[in-house]
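Omission of a single protein chain aside, the complex is shown with its protein chains in their original locations.
Now for chain A:
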Amino acid sequence: MTFELSDRVQTVPPSGIRRFFEIAEERDDVISLGVGEPDFATPWAARDAAITSLEQGKTSYTANRGRRDLREAIADYVADRFDLGYDPDEEIIVTAGASEAVDLAFRSFVDPGDTVAIAQPSYISYEPGVIFAGGEVLPVPTDEEDDFRLTVEGLEEAGADEADMLVLCYPNNPTGAIMPAEDLEPIAEFAREHDLTVLSDEIYAELTYDGEHTSIASFEGMRERTIVFNGFSKAHAMTGLRLGYALGPADAIAAMNKIHQYTMLSAPTTAQYAALEALDSCENDVREMVAQYDRRRQFVLSRFREIGMDVFEAKGAFYCFPEVPEGFTAEEFAEEVLREQGVAVVPGDVFGAGGDGHLRISYATGLEDLREALARIEAFVDDHA
């Protein structure tokens, strides 16, 4: 027999980067600038805490919302770093990666037919998440002229005043754009005025190289309509440990917990011990990694300018977003530079509206590899100029 697939699953197209995997597998000298995860190992103290917890046999389920000591540590951390106040008992849920938290939010707050405005280009999982929840996506393009920041004009042009929900991701994957407080304020006002629920993915908050990260939840009247996502994958280099969390009003977190307790039960216990230690003692490791990313960022931006490719001045995350030279679409460039030079990059189109004509370059790769990869890209551009 063949399975009769649900309409929702059939609606979502396969990932736009799947084809590139196959090409990458054909050769063994590929340098990948296509990865959205740190190349650093999880700080040793966090790994050690995970090992110790295993040695002590701490492998049972935890509270659905996560260990209380971890929720307390998260509450202290977000208060200290981002001036956010959340009650560890009712307003925080620990999840299997921030991705699970995002999915819980869509399934908790989106009814079939609801419209979810997504500031794009953006992380590729939001759109399928909305569709799986039965909602409809309203792309809100941002463009390079506005430094890929979301503007009220952009929201109005896209018709987001009629939407039910707005999804933000700043610092942004894939552009590296950030939204300073002065840019967020009018967005907050727009959300209040049009009664939008806001999902704010702030997983890259620690990776802000210019100024301080501000959460949209910190504006007046926003806390009660915003869910903030964060986690340990990026700044603490813990992608494989799958640990994230969501912050929000008690009733919203309770709704998310309802789905979580029936599907995940609780986030991985070992990872929760690692995360607790990461918050407790790994601040210096985070600072050191951020400093390294910043150096690489400067290096990569500068090299693209030398190569003659226009590149957006990314100020957050670990991505930069150059424009492809004339004569190529982003997809053609990504495919040919992979085939000819063995450099894996992601075409900007896969990140939605506003991403076409660009490439996502991850600099979560050692400097020696970055130097070689950029030399190969330069050779490719010279060959085809």
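The rule is short, and it goes like this: a contact is a pair of C-beta atoms (placed from the backbone, for glycine too) under 8 Å apart; a residue touches a chain by one contact, two chains touch by 3 or more; residues count from 1.
Keep this in mind: contacts and distances are computed from a predicted model.
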item	value
Candidate names "ABC transporter permease", "Protease HtpX homolog", "Lrp/AsnC family transcriptional regulator" or "Pyruvate synthase subunit PorA"; UniProt protein name, chain not shown	"Lrp/AsnC family transcriptional regulator"
Residue in contact with the excluded chain [from A:S32, A:N257 or A:Q272]	A:S32
Contact with the hidden chain (one of A:A73, A:V94 or A:I124)	A:I124
Residues in chain A touching the chain absent from view	15, 17, 20-21, 24-25, 30, 32, 34-37, 39, 123-125, 173, 295-296, 298-299, 302-303, 344, 346, 367, 371
